[in-house]
Each structure stands twice: as structure tokens, then as C-alpha cells.
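Complex shown without one protein chain; remaining protein chains in place.
So, chain A:
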Amino acid sequence: MLGLGVDRLQADINRLLTSLFHQGVLDEQFLQLQQLQDETSPTFVYDVINIYFDESEKLLRSLRLLLMDREFSDYKKIGLHLNQLVGSSSSIGARRVRNVCVAFRSASELNNRPGCLRGLEIVEHEYHYLKNMMHELFQLEQQRLLAAGVRYPM
């Protein structure tokens, strides 16, 4: 069980990552992040992605509040929020989220409210999909660490 557990979990992790790359959900920037993780910061990827989640959710909530307001007209503010989302999504390799944010931003530049509402829906959808995938990935990593810990007792 011990050795097989680690190998099987690693295979699951690899399969998940391959699938995410294949779908275009993640790109090579995510690999860059993984390369930064080492013994001095063994949870670097996890930490950084959690900061990304916190910041993104604040931005998404703000965007929704802005657009739900019937009196809404501050497209510039929407643009600024989206700049941040585009930037941080590219930094973690969240290719699809980044792309739909860019499309949303174009709608805001045209002051197109229905376009913005639609854009926000799509971004929220892609974002939640990414978040679920990342949670699954972290869970597998966690299990693998535990299995490896059992295999190599300190």
C-alpha cells in the first residue's frame, strides 16, 4: 500500500495537470511557479495561489456590485479591476481566466453594459472551475505527502 499509494497519487496529479494544460486552463507560467517551490518554501505554490484566490474574489465581488447597480457608469473602474485580474491570472498561469478577463475588458472599453454582464458571468464561471481544479490538485498533493511520509519515516 505504501509505495503504490505514492506512485498512484503522483500519477493522478500528473494526469490532472496534463488535462488542465490540454484544456488551456493552465499554461507554462504555472510550471515556472512550481519551479520556484523548494525546501525553503515547500508550500510556495499553495500560498501564492491562495493569495490569488483571495484577491480575485474581492475583485469579482466588487465587479458584480458595480454592474448590479442600475445607475452604473464607471467603466473605468471596471477596467482597473480587470487589469489587476489579467495581471495576476497571467502570473499564476491561469490562461483561460486571463483570456476571458481580456474579453470582458474589451466590453467595458466599449461601455457595453450587457456585454460586461455577460463577460462577468463567464469570468466567474472560469474562475470557479479553476478554483475547483486547484483544490483537487492540492488535495492530491496533500495525500501524496502523507503517503510519502509514511513510506519514509523521519
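Some notes on this structure:
Keep this in mind: contacts are C-beta pairs under 8 Å (C-beta built on N, C-alpha and C of every residue); 3 or more make two chains touch, one makes a residue touch a chain; residues count from 1.
Here is the rule we go by: contacts and distances are computed from a predicted model.
Per its UniProt entry, the chain excluded from the display bears the name "Response regulatory domain-containing protein", taken from "Polycomb protein VEFS-Box domain-containing protein", "Transmembrane channel-like protein", "Response regulatory domain-containing protein" or "Golgin subfamily A member 7".
Contact with the undisplayed chain is limited, among A:20, A:63 or A:86, to A:86. What chain A contributes to its contact with the hidden chain is residues 29, 32, 35-36, 38, 40-41, 44, 47-48, 51-52, 55, 83-84, 86-88, 90-91.
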